[in-house]
Structures are given as C-alpha cells and as structure tokens.
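Every protein chain except one is present and positioned as in the full complex.
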Amino acid sequence: MLKFLEKNLPKVVLAPAVGLISWFVYGFILWTFYISFTNSKILPKYELWGVGQYVKLWASRKWLIAVDNLLIFTALFLIICIVLGIILAIFLDQKIRAEGVLRTIYLYPMALSFIVTGTAWKWILNPSLGIQKMFIDWGFENFTFDWLVNREMAIYTIVIAGVWQSAGFVMALFLAGLRSVEDEIVKAAKIDGAGLFTVYWKILIPMMRPVFFTSFVILVHISIKSYDLVVALTQGGPGISTTMPALYMTQTAFHKSQVGLSAASAMMMFMAVAAVIIPYLYSELRRENAS
Amino acid sequence: MQANIRASSYKQLEQKSKLTNMFLRWFLYFVLILFASYFIFPLYVMVVTSLKTMPEIRQGNLITWPSQLNFKPWAVAWGGRGYGAGDTFLRPYFWNSIKMVVPAVFFSTFIGAMTGYVLTKWRFKGDQWVFLFLLFGCFIPFQAILLPMARTLGVLGISNSILGLVVVHSVYGIPFTTLFFRNYYVSIPTELVKAARIDGAGFFKIFFKILLPISAPIIVVTVIWQFTQIWNDFLFGSTFSFGEAAPIQVALNNMVLSSTSVKEYNVDMASAIIAGIPTLIVYVLAGKYFIRGLTSGAVKG
Partner (left out) sequence: MKTLKIEDLSKNFGTTEVLKKINLEIDEGNFLVLLGPSGCGKSTLLNIIAGLETINEGNVYIDDYNVSKVEPKDRNIAMVFQSYALYPSMNVKENITFGLKQAKTSKEKIEEQLKKVSSFLKVDELLNRKPSQLSGGQRQRVAIGRALVREPRIFLFDEPLSNLDAKLRVEMRREIKKLHQTLKTTVVYVTHDQTEAMSLGTKIAIMNHGVIQQNDTPEIIYNKPSNTFVADFIGSPSMNLIKGNIIKKSDQLSFAGEGASNGFQIPINNYNFEKKIELDSKEVYFGIRPEHIHYKKSNEEDFEIKLKADLSEYIGHEQIITLNYYNQEVLAKFPSTTKIEINKEIKLYFDLSQISLFDKNSKERI
C-alpha cells in the first residue's frame, strides 16, 4: 500500500481536486441535464419525459422576455464597457500625474458585491428622491428620471450599474496590454511621423486583439450570469420587465416549484456560456502550445 | 538625397505644438476627472446619505451635505433598533460571513496550491487535459449546479448552514485557485525541483520547503481573490441558506427589500457600506495584488 502511494503520490494529491470537480461540476451538470428531460415539479422525478420542458420554456413569455433582456443588456454592457475601458486606458497611458489614484478609483467598484452596487444605484435612481430630485433642485424643474420604475427603461438602469462595476476591469486589461508593447514601436512611429491619435488608432489598438478577445469573453460570461445585480436593483421588475435567465431559473425552481423547467433554463444558460468559452479556451491553449 | 530642412517651418512647429499640447493635456485631465466622478459618485452618495436623518434626506437631494454627522443609521444597521422580533440588523450575519469565508478561503487555496504544484512540477501524460478539466469549473454558470447542490446539502444534513456554504465555496473555488497557482508555478524553473530531488527531497518536502516559501505573491493574490468572491457572493448564499445562517450579502438584500412602513434610506446605505467595507479595505490596502489576480486570471485564461 505504502509503495503504491509513493509511486503515485502526485496523482493521489491530484485526486481531491479532480474528484471534487468531477462530482460537483461535471456530475451535477449531467444531473441537471438529465432532469431537464423529466417532468419534475417540486421534487425530481427520474422518468424521462422528452423535450417537453424545453418546449414549455421557449413558449413561456417570461423566458422570452428574459432572453430578450439578456441580449439587450449584453450588447450594451459589452460595447460600453469596452469603449469606456479603452478610452480610460489610453488616457491613463499618457503619463498622468495622479495615475495611481485614478486607477484605484476606476477599479474599486469591482471590489464591491453586486448587492452593494445594486443597493447604491437603486437609491441613486430612486424616482422621487434620487437623480431626478437632484436635477430639479438644481433648477431643471421638469426633469424626470424614473427609469427604475419604467417598464421600457428599467433594463437600462441595470446597464448603468453594470458598466459602473465592470468598466474599470476592462480598463485594467487594456492598460496592461498597452504597457506591454515595447516602446521601440512607438518611437518608430514617431519617426515615421505618426501623431498621437494615429499611433493609437493604426498601431497600438490593432495590437490589442487578444485583449479585445479576452474582455469580450469575460464580459459575456459576467453578463449571462447576471443575477445578484438584477435582484438588488429591480428584482426583475417592474413586473417582469427586467427579468433575466438567471432570475427565471431561480424563481421557477424555488418559487414556482418547477424543477424540470428550471433545469431546462439552467441548461440553456450553460450552453450559451459554453458556446463562448469553449472556442476561447481552445484558441488560448493552442496559442500557449505554439509559443 | 532629399532636399535639406527648411528653417522657417520649425519655429511655427515649435509654437503650434506647445499650444495644442497644453490644450490636449487639459482636455485629458478633464475627461479623466469627469469619469472619476462617475465612479466616485455612488460611494459619495452612500456615505453622505448614511449620515443624514430621514427628514434631511427628503428635504435635500443626493449630494447635499448632512447638517451634522449622524451615526445613528450606522448603529441601527449594525445592531438594530432593539425591539426584538422582526428587527433585522447586520451584526450576526457579518460574523456568519466571517465564519464562512475564512475556512473556505483556506481550503480552496490549499487545494489549489497542491494541485497547481502537481500539475506543473510532476508532469505526466495528459496533465494539460486535467488542467483544462479543472479550469472549466471557472466558467460554468452556477445555475447549472444549484438544483443538485441543494439536494446534496439536504441529504448531507447541512443545508441552511454555514458549514454547507463553506463546502460549496471551497469546492467551487478550486478551479480558480488552481488556475492562479498553476500559472505561477509554471514560470518557476523545474531545475529547482530537480536539484531538490537529487538532494533527496521527497514530494511534500519540496512543496513545503522550496515552493511554498517563494509563493507569497500568489498566495496573497489567491487569498484576496477568494476572499472577495466569497464575501461578495449572493447566489449561493441566498439559494442554500436563509434566516439565521445567511451570509451578509443576503442579509443586506433582505434588509433593503423588506417593506416596513417607513423606508429608511440612511439605514440602507449604512448597511450597504458595512457589507462592502471588508472587501473595500482589502482592495485599498492590497490593490496591486487584487489587480494582478484579475488580470492574470483573465489574460492567461
């Protein structure tokens, strides 16, 4: 026994991690996958039922609104975070005096939980006492900002809060990327007569392709998982106008006692994430092996 | 060869660039400060609101300064109003979070370190696949495991308990901690391990006597990352616990959402700050490591 241990010690040490992940990640996902094909309600049933839950899912108005919201949120979240992140990174790259302080300020929201973020922004966007009142007090008497309770606009409040939380992260990635470029390239561009704007636009930003890629993957990932922020900011409301897939999944499982349906929605989320992550991991590993 | 340089054009060049440079500089700072205010604004509002009385809040607006520093909302947020049942306040849940975070950070970091060590210094065929296998756990949407986990915790008798949350966070922290340690150990030359083996050191000795002492940076990064993730978690906390065993973010959310007769925004803000302070302090003190964790986890994927 001891000899076996000695010889295979590395693998033995690996066992806890591999074992736990196999069970709690892969095993559990398979279970959820299986359940999504059953007619489980409060408790899981194990007889297969076919794709009924998926049919039900995609026929559900609430789910469709959730998916729609996810697409809107993801698109805006992605674009604004990346544009803002790049601009801040480029500006900070200009040998600014208070760079450290500014960087700290742009990034600190990432240290906060989504609940704290949601709570803060919920207060700021409070229809009667928040931003609206602030502008009215400043003299803009007819100013309204009731997006939080407006069915059409509420989803955009989540974008505002989400961008506030995550843009700094994108900025950090791009700043690191810009700084990793050897300065001989910038010197060569200066000698070639490129102005500052041209240097960034034609030379440095095209070199940032991997960072774009990484940011994209991570932001999409964050977006698909959006739960905490929505719960804290709008609870999916007003009504169900800001519901998201993650919210739908939890509500159907624990409030509507529709375990099978919930499992189906969870699997949809899983597949959406896999569709983005798997190509990314594949290309990253290929890159690492090539170098 | 081309014609010589024209002297007249330089003088103009010199002056023009000085002026445009100054203008651009001012514009730069202006934009940066504008965005800084966007980021600082919520923090400012939270602090200021938490120090006002409700009448003050109704009279003034988001940015008006409190007439005096009123810490009562903080006391209420932390310790409650003192009228017994139905009075929710953060103190017990703050400690719940501590009791949950400390063991979970320890276990996930420890397992991650050992796993990273094996994967980089004791290579075997297919170890890259094992790494990928584990890495995948970083990316899954946790909705895909909520249901089976809830059942498992119930079966094990630890649902709705801090222990249950410790288990959950330890397990799902492993992919991240492994990623950090693996990437760090990959860049440490294997010659170090080979020399130690020639000297007769065994598996554990090499880890504890050679690798661990030089792992301080990555341990800090990992601990900070795990601490932040687990302290800030809401999904697991709200799904697997409720009532007394809840961690602080769940308690915060409940407090804010509870519709008692009068909405006390100052207490809400004080509660939010209390819930956010630990991770904020860690960030301010060890921001460099925090960022390193973010970027290394992301960029090296």
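Labels for the chains are A and B, by order of writing; each one numbers its residues from 1.
Note that in this section a contact is a pair of C-beta atoms (placed from the backbone, for glycine too) under 8 Å apart; a residue touches a chain by one contact, two chains touch by 3 or more.
Predicted model, so just to flag it, every value in this text is computed and none were measured.
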Which residue of A:K41, A:K187 or A:R286 touches the chain not shown here: A:K187
Full-complex contact with the absent chain, from A:N8, A:S180, A:T198 or A:S257: A:T198
Residue ranges of chain A at the interface with the undisplayed chain: 182, 184-185, 187-194, 198, 202-203, 206-207, 209
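The working rule: only the chains that are shown with their structure count from here on.
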List of chain B residues in touch with chain A within their complex: 24, 28-29, 31-32, 35-36, 38-43, 45-46, 49, 57-58, 60-63, 111-112, 114-115, 117-119, 122, 124, 128, 130, 132-137, 139-149, 151, 171-172, 174-175, 178, 203, 228, 231-235, 238-239, 249, 252-253, 256-257, 265, 268-269, 271-273, 275-276, 279-280, 282-284, 287, 290-291, 294-295, 298-301
Chain A residues touching chain B - in the complex, by the definition given at the top: 9-11, 13-14, 16-18, 20-22, 24-25, 27-29, 31-32, 35, 44, 84, 87-88, 91-92, 94, 96, 102, 104-117, 119-124, 126, 129-131, 133-134, 136-137, 164, 168-169, 172-173, 176, 196, 210-211, 214-215, 217-218, 221, 224-225, 227-228, 231-232, 235, 245-246, 249-250, 253-254, 259, 262-263, 265-267, 269-270, 272-273, 277, 280-281, 284-285
